[in-house]
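Sharing a structure with you now.
Missing here is one protein chain; the remaining ones are kept as they sit in the complex.
Moving on to subunit A:
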Amino acid sequence: MSSGAKLTSSTLLLKSDGRPPWYTPGGKNLPVYMVGIAGGSASGKTSVAKRIVESLDVPWVVIVSMDSFYRQLLPEESKRAFESNHDFDHPTSFDYATAMRVLKDLKEGKATRVPQYDFTTHSPSKETQNVYGASVVIFEGIFALYDAAILEMMDVKIFVDTDSDICLARRIKRDVAERGRDPLGVLQQYDRFVKPAYDGFVRPTMNNADVIIPRGLDNQVAIDLMIQHIKRQLDERNATIMRPVLVDKYCSSTGLRDTLVTLPQSNQVRAMQTILCDRTTSRDDFIFYSDRLSRLIIEHGLGQLPLQHKVVETPMELPYEGYEPLSVVTGVTVLRAGGVMEKALRSVARLANYGKILIVGDQKTHEPRLHYVKLPPSIKDHQVLLMDPTIVSGANAMMAIRICLDHGVLEEHIVFLSLLATPQGVHAIQVAFPKVRIVVALLDAHIGKDELLIKSGYGLFGDRYFGTED
């Protein structure tokens, strides 16, 4: 076993902690913690940012560099840039509106695209970087503390104040070694642009900082204090979802809203449920009837999506007034068990897109933790069928819905499909996301005594389907 691997049971191995809930039990995103780090060129901003990331030791920290937001140059500026004669250290070299948009998305917990700057062509690259899932964002650059609107979003503002002789020495070393420049050119550029820009525009932003770190990375004491401060603030914000959802929101199935659609309880549906709930059912039968019931749920779920009128002519040359689908369908499965229902969707909707989300419950707290997300890039324009065979506490479903919303999907475009749900779980989802429709085959009234350990009538669905019981 490599270091960092966590064996949490005899069959489950997790290599990371995953991302804990980043939203309230009401389904609203908590504001993301933002750190701004400014300072002169080669003052050690990036090193300080990296040190903070290392010390926090959590995977959901993102560093956004101001280099991503160099603006598109005008033709004659571009010509000068190729002659190393353009002032990239002037505040007007940056596109603050785009930086603001990206940071605002990140602050609100939305998925966003961060531009990339191509230093060889001196223009923004066509490629953008998809960023999602940061609970802490570090924005670093010479003018990170320059724009008033951006300053407004920062939770803590740091200025790295390194002696300018040291900065110059580092800059010469870096540009010669890494960027292939000659020392004289670097010095000329420093005299003409870097030094005046620093004195005129960068250094004054020190007044906007909460903390000034003299000597940059060498100042271990200041950096440690800073990291402790950030850790404390993050702990205060850490959301706990399970307890408020389950303990405070108990209700009976009669109190549920009409966004819940239960499959008609026909003989076949009831008989299939009985087989799935029976602990003596063989794995063959469990798989067969899960698949069969999934197919019915999928047909029912597709029936929730909007259609438009369409008149066609039959081979008898008579009109038939019917319907056709209105928009693209994306199926998103909550892994592992949701994959079972994806098979059923694939057999009826050949042209659907598929996204996947891996959520694993923490073994001690039962908090859901996000480990993996991959969604179609255009998902915000799609109707989304979210699939998970069981809704127990509702916590996994809420996280999956929150992820879709963070990617721009409209709440009313989401239909959550499940074979079995508890009233508590459905209620928790309905409170947080009142427009999400939920289609289930059975509402299970059997609830365990301990609210944190509600287990559905199927037992552990994924283990029974995949044969991975402990």
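Note that a contact is a pair of C-beta atoms (placed from the backbone, for glycine too) under 8 Å apart; a residue touches a chain by one contact, two chains touch by 3 or more; residues count from 1.
Keep in mind that, in the parts below, contacts and distances are computed from a predicted model.
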In UniProt, the chain not displayed here, chosen among "NADPH:adrenodoxin oxidoreductase, mitochondrial", "Proteasome subunit alpha type", "General transcription and DNA repair factor IIH subunit TFB4" or "uracil phosphoribosyltransferase", goes by "uracil phosphoribosyltransferase"
Among the options A:I227, A:L410 or A:L460, the absent chain makes contact with A:L460
Contacting the left-out chain: of A:R270, A:R346, A:K374 or A:K435, that is A:R270
Across A:L73, A:I223 or A:L296, the one contacting the chain not displayed is A:L296
Touching the unshown chain, subunit A contributes residues 264, 266-268, 270-271, 273-275, 277-280, 288, 292, 295-296, 299, 302-303, 305, 307, 310, 312-320, 322-325, 348, 350, 446, 448, 455-460, 464
